[in-house]
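Below you will find the structure I want to go over with you.
Of the protein chains in this complex, all but one are displayed in their positions.
Coming up: chain A.
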């Protein structure tokens, strides 16, 4: 069974804390509910997105620096 992680805000989704950094998570990584999986930049402020669910393999649905709508699926996590 898989769970969707949705963007809480509209904006631009980043998979890395800074352009030079490694991604928070790679496809296939396991996640804990409290793990940060990305940032949404909205109106020049950055908001952390947490997995909200624990699971074995995360699979991202969108690329780094892509625009997202609120409620859009960012990733799926296999339980």
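Everything that follows uses one rule, which is that contacts are C-beta pairs under 8 Å (C-beta built on N, C-alpha and C of every residue); 3 or more make two chains touch, one makes a residue touch a chain; residues count from 1.
Here is the rule we go by: contacts and distances are computed from a predicted model.
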Identity of the absent chain, which is to be given by its UniProt protein name, from "ABC transporter permease subunit", "biotin carboxylase", "Indolepyruvate oxidoreductase subunit IorA" or "Probable glycine dehydrogenase (decarboxylating) subunit 1": "biotin carboxylase"
From the list A:22, A:65 or A:79, pick the residue that touches the absent chain. A:65
Of the residues in chain A, which ones touch the absent chain? 9-12, 42-45, 65, 67
